[in-house]
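Please read through the structure below; I'll follow up with questions.
A single protein chain has been omitted from the complex, and every remaining protein chain is retained in its original position.
The letters A, B, C, D and E name the chains in turn, as written, and every chain counts its residues from 1.
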Amino acid sequence: MLEVSNLECVRGDRRLFAGMNFSVQPGELLHVHGPNGSGKTSLLRMLCGLAAPAEGEIRWNGESIRSLREDYCKEMTYFGHLAGIKEELTALENLRVAVQLAGGDSAEDGLLDALDRMGLAGREDLPAKVLSQGQKRRVALARLLLCPTRLWILDEPFTALDVTAVKMVQQLLSEHLHNGGMVVLTTHQEVDIPAGTVRRIHLN
Amino acid sequence: MLEVSNLECVRGDRRLFAGMNFSVQPGELLHVHGPNGSGKTSLLRMLCGLAAPAEGEIRWNGESIRSLREDYCKEMTYFGHLAGIKEELTALENLRVAVQLAGGDSAEDGLLDALDRMGLAGREDLPAKVLSQGQKRRVALARLLLCPTRLWILDEPFTALDVTAVKMVQQLLSEHLHNGGMVVLTTHQEVDIPAGTVRRIHLN
Amino acid sequence: MSNWSSLSEFLAMGGYAPFVWGSYGVTALCMVVEVVLLLRRKRTLLQRLSRTNRVTAEVSKSNEVQT
Amino acid sequence: MPKINWFKYSSPQAFYPLIGKMIPWFTVLAVAFTLPGLYFGFFVAPPDYQQGESYRIMFIHVPAAWMSMFIYVVMAGYAGMGLVLNSRLSSMMASALAPTGAMFTFLALWTGALWGKPMWGTWWVWDARLTSELILLFLYIGFLSLQAAIDEPRRAARASAVLALVGVVNIPIIYFSVKWWNTLHQGASITVTKAPTMAASMFTAMILLTFAFWMYTIAVALMRVRCEILERERNSEWVAQAVGRSR
Amino acid sequence: MNRAGSVDFSLWGAFRCIVARDLTLAMRRRADVLTTLFFFVIVVSLFPLGIGPEMATLRIMAPGVVWVAALLASMLSLERMFSADYRDGTLEQMLLTPQPLPVLVLGKVFAHWLVSGLPLVLIAPLLGVQYDLPPEGLLILAVSLLVGTPVLSLIGAIGAGLTLGVRGGGVLVSLLVLPLYIPVLIFGAGGVDAAMSGLGAQAHLSLLGAFLLGALILAPWAAGAALRISME
Partner (left out) sequence: MNRAGSVDFSLWGAFRCIVARDLTLAMRRRADVLTTLFFFVIVVSLFPLGIGPEMATLRIMAPGVVWVAALLASMLSLERMFSADYRDGTLEQMLLTPQPLPVLVLGKVFAHWLVSGLPLVLIAPLLGVQYDLPPEGLLILAVSLLVGTPVLSLIGAIGAGLTLGVRGGGVLVSLLVLPLYIPVLIFGAGGVDAAMSGLGAQAHLSLLGAFLLGALILAPWAAGAALRISME
């Protein structure tokens, strides 16, 4: 369970938000929304431990994520504005490295299967640099299918995806919630998740 | 008037499309859509003269854009996946340089006004690197308010924009069409333009 | 009008064998390697092309543009 | 206004079969020059009274050095044509010549070094001619690396064409600079000297092997051009047919 | 404030706009400017450490070492000339403006030289003193760098344009341009040598001047062509 208490974020001269409290329980999706520049990305980077909060604490199952560090990473997957795809590696190799380092199961069949589900069948052996904007994001998202982590932190996962792919990802999120996973998400599009509890935080 | 005849696009081993014909008349919006990787970006880059077609020709008012080159650039504005914003310059400076080079009117008042309309009032003097994803795109889009070009070529202009900003841009497109402008656009979201003719091309 | 009375004398090159044969040998080697590499390149290329040809033919058929 | 379409005159499609027919001829010619060249070089030409047998390196050293320079100029010419006339075949010829040119440059350096050890007692001196040959090798390597670093063949051809043209403007400048640099300082204690009085048989051997190298270069370049054509035109109908036929 | 309307925006205006932009950028990341300079100073100072402290040897080497260091410093800063613009899309926009490309390129090269070449010229005499160069040597060193470094920037622009977006561009560019830099090196260092041995550096400097003229005329076109090719 992810708990946030009294969180404050300061960027440059500006205090983006302060005194933020919330928690995410298994089976819950937290949709952080707000206009451009309201601090969504900043919040998510704190939640996954990349940035340090100005004030307040973030706890995972009761312990501060700063002290857990690698143990927290074992249970969390972050997907940011940057897709984390190496242009020279093929789609398959990209996925394999990501899964291996995350400690997931990197059997060849599973990888191919995941790419297939993301609509990349036949592109597995193309270097990522020749893939289109949306295809690259799909490769990155395929990781979600293979990492057995409980908390997903996704920063605008729908960017550059076409309608089919957006549906696919929403379906995936439902499944994850259904299995007791947790999701923190930002997006400017509408989220339509059939299963699980959806909660919202509005930043301004 | 933009005319395309018998256009063919080859990327790597793959022929993305061939034998494409269409024209864009004043007051018309052409919405290119299609799934990820169908060749929308490739098409737009050819239309603005950055990439050369494998076959076929693109004409502006009856002359090939290859031979017109700078004269064509005078009448065309391109907005790509990359926003074209220098991180170290402030929002205002970014806009000023872009407008000056495009040959538009770079009076200070006009620039401030445009940034204001894009919802960046009070951020004019922040270096672009501290702006959020969406705010950067807004700075880039402000250019459209100041460049007196007739043809706009926009590759996913709504990416990372919040709801208010999307509405704003759609309003802007309507006005442009109303004044006899032309627009070529890709986006995975729905386009809702009150004025002008909207035509669609579907790539697959 | 031969310069050499025996094969071994020919091979010895008046004591300069490593230099002379080193030059001629490397030259010949480079040329042979270049030709072999080229032949191999052509062979693999033809194989790959005839394989991908079928695939692209199908793709371009389904890639008709609809306006 | 009808524009001349240069593609038509140098279309790869038209040349592909022609090239196929030319390759065997040049191969035969290369062999036909090599054999008598080697015969003259080893069996007719007498030993040098100063250098003994080591001078026989000259019969490949000098042709290799000549070729390395000729090829660069020819390559730049083709590259320029490819860029200005936008003719695909020319830029393919340019990229087909480069590896062979680099090889001859390397060979000139290699054979020169092997000759230098017995003659001058050292593998290398910073003499003008030697240094400019080394720089030529760097230019070739730059050309090849640039081409290797760009995946899109069209872009690779055009980018390296610009480089080749810039290089060809620079080659005379580099050559004279190096020459002047070297002579302004106290000259290196030994310089590349002409062979004393060259016997006719020596000259014949050298000329024959030069022709052999030429023919070899043409044959190899044509072979490479055939591969390039196939690679760059792999989407066209005629390649599909040609490939079908050759299988 | 520049209140140029859309009509009378001249070539000179475009040139000035680019130079002003690039200088502003350089001022925003002042560290950049200083680091080129420090790189130069450090490389020159490394040699005595690698070679040993005898002044006689060092004096012979001085012009060569300073010039090679200038070459390397100028080459390293090349990467910055276009690649940031390429990555954030401003270069794409620049190619699509109605201004002639060679003028824009010339503007960028000039700004680049002001930021990375000029400081070297100014600091070089100081380094020459470290190597115990006589006054006439110091003067010619500075003058030869003043005439030579713009040539380096101009030639470098072509290489930088060609390697844009190419992986490993940073090192590749050195491979492309270093051989082309050689004449500048030879006449630059040679001029200082000549001056020190009392032969007069006139000839060397005039040749450097001729290179500069040639490069000024040809390089902007070539670099412009290179940029267009890289954007395809």
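We adopt the following convention: a contact is a pair of C-beta atoms (placed from the backbone, for glycine too) under 8 Å apart; a residue touches a chain by one contact, two chains touch by 3 or more.
Note that this is a predicted model, so its numbers are computed, not measured.
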item: Touch criterion as defined above, residue of A:Gly49, A:Gly119 or A:Pro157 at the omitted chain; value: A:Gly49
item: Chain not shown: contacting residue from E:Met81, E:Leu127, E:Leu178 or E:Met231; value: E:Leu178
item: Selected from A:Cys73, A:Met168 or A:Ala195 as touching the chain missing from the view; value: A:Cys73
item: Positions on chain A contacted by the hidden chain, ascending; value: 48-52, 70-71, 73-74, 76-78, 80-89, 93, 97-98, 100-108, 127, 148
item: Residues from chain E at the interface with the omitted partner, ascending; value: 29, 31-32, 35-36, 38-39, 42-43, 46-47, 49-52, 57, 60-61, 63-65, 67-68, 71-72, 76-77, 79-80, 84, 87, 166-168, 170-172, 174-175, 178-179, 182, 185-186, 189, 193
item: Touching residues on chain D - with respect to the absent chain; value: 122-127, 131, 134, 138, 141, 145, 148-149, 178, 181-182, 185-186, 188
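Operating definition for what follows: only the chains that are shown with their structure count from here on.
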item: Topological distance between chain C and chain E, in contact steps; value: 2
item: Central chain (by mean CA position); value: E
item: Longest centre-to-centre distance from chain A, chain (CA-based); value: D
item: Between chain B and chain C, centroid-to-centroid distance (C-alpha), Å; value: 49
item: Residues within chain A bordering two or more other chains; value: none
item: Contacts with two or more other chains, residues of chain C listed in rising order; value: 52, 56
